[in-house]
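Complex shown without one protein chain; remaining protein chains in place.
Presenting subunit A:
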Amino acid sequence: MSSRRSSSRQSGVSMNISDDQITDLVSKLQRLIPEIRNRRSDKVSASKVLQETCNYIRNLHREVDDLSDRLSQLLATTENDSAQAAIIRSLLM
């Protein structure tokens, strides 16, 4: 990771995002990802964090897919909807 202090010379807009801010945000992200949360050494590069974040998001989407399939199957299994509706309503309480 570069230690350059960034500034927008090209655009003239003074938007100075410091490296510290970025590393802060990256480490915050790092803590949310179960893959690398367990090896919480400072040696995890920002690139690796981004990579794992992308993988994690894709996995979550896949889980949502699977769960939707499962819920669809469950809703189809009983003809009598009153039992399920009762369960669902009880969950709403």
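Here, contacts are C-beta pairs under 8 Å (C-beta built on N, C-alpha and C of every residue); 3 or more make two chains touch, one makes a residue touch a chain; residues count from 1.
Everything below uses one rule, namely that contacts and distances are computed from a predicted model.
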Discussion item. Suppose you had to identify the omitted chain by its UniProt name; would it be "Glutathione S-transferase", "Ubiquitin-related modifier 1", "IBH1-like N-terminal domain-containing protein" or "Translation initiation factor eIF2B subunit beta"?
Written reply: "IBH1-like N-terminal domain-containing protein"
Worksheet entry | Contacts of subunit A with the absent chain, listed as residue ranges | 1-2, 4, 6-11, 13, 15-17, 19, 21-22, 25-26, 28-29, 32-33, 46-47, 50-51, 53-54, 56-58, 60-61, 63-65, 67-77, 79, 81, 84-85, 87-89, 91-92
